[in-house]
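Only one protein chain is missing from this complex, and each of the others stays in its spot.
Here is chain A:
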């Protein structure tokens, strides 16, 4: 288990974090959003109060810009993997945090956030240029019931020194009543917030974390609400005072497109923090925001697990809901087993997720880190008439796109950007790559030419085998 502060130190150690000193004349979440758009590093906003904010910790570079980009590498680091872990390694690791990940005995440790009580406004959470109140993002809500502790992502606002208005999944709301205590944890270990997102997007928020793999990974501590990670940076203990306040944020965190959520008004009873807390924030509603990336990866992990257990074999190489497309489209790399398999695969994905109604299928040898190739194959391998397949217009509208918000039905689309399995091997055009287009001795000469040069380009790995 990696505590959040250790995770942030690790990012700094990898030269993937830039420190900015206050005062911040530009809203912090605008700075965070611009850094993400520019494929920048994690930002640490250092403030004289000693309460720092960090952005971009769960997101990563824009894959449409960087050849070597692996936008999941930061989260991989946070979950104890190597930063160059494959997407599939990460998806499988995420899956082990949830209910399918076994039922280990929880471990308990002392609460790190044991500092003197402070006012929730003292946290100085970021306030966007057009926001009325400071925003709570990337929070984990914890509620205790007779079954155990339940976690869910929480997103909301600080509307006063002792009042929060938040949105949580309806499944969590259903577990509380007026007067129920709820704890909001900010700056939890990456494994913990990933679990909260995973439970939300799989609509398993009512499953107690004692039945999830995360309990074998993250040491816990009891609070008035429920168990939270002992290494949490800020613990806000609250009481539910209104289950139906008139509140709706203009922006929605990524998970709010997946599950039905509702508002709660919370009375803040106590705020405890570590000595020098570090709080993650997400520029919600902006491109590539952390909450979008977390939602996309948690959803991809779920889909990957489900489709690969569907046929008795595992033909799917990877699944991705890229943050670059704000979760409105699903890419899947798969062995196309037989003619028509691509139709089955697309429709299973539609069945398992309501986020998107467009699926793109690429060949199984297309690596996810080579997203540029994915974005090329869409138009190169798919015939404009034969490989763009639309359903009858009687499908429910997906939740993420902007069109068809009036509950009308419409069509779904899958794009078959993989070779047709009925083609003879001789029909398959070989790819032009450094590996394919030159024999070994010539490649050695080329490498030697550049490597002997001080001004030679940086070495990178060219990905992608050929067919």
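For the reader, a short list of remarks on this structure follows.
Basically, a contact is a pair of C-beta atoms (placed from the backbone, for glycine too) under 8 Å apart; a residue touches a chain by one contact, two chains touch by 3 or more; residues count from 1.
Everything that follows uses one rule, which is that contacts and distances are computed from a predicted model.
Entry comment: the absent subunit's protein name, as recorded by UniProt, is "3-octaprenyl-4-hydroxybenzoate carboxy-lyase", drawn from "Methylmalonyl-CoA mutase, large subunit", "3-octaprenyl-4-hydroxybenzoate carboxy-lyase", "FAD-dependent pyridine nucleotide-disulphide oxidoreductase" or "Type 2 DNA topoisomerase 6 subunit B". For the chain missing from the display, the contacting residue among A:40, A:106 or A:160 is A:40, taking the whole complex into account. Contact with the undisplayed chain is limited, among A:31, A:112 or A:234, to A:31.
Across the interface with the omitted chain, chain A contributes residues 18-20, 24-27, 30-31, 33-35, 37-41, 43, 62, 64-67, 128-130, 250-251, 285-288, 322, 324-329, 356-358, 370, 372-373, 375-376, 379-388, 390-391, 393, 400-404, 410-413, 423, 426-427, 429-434, 436-439, 442-443, 445-447, 449-450, 453, 455-460, 462.
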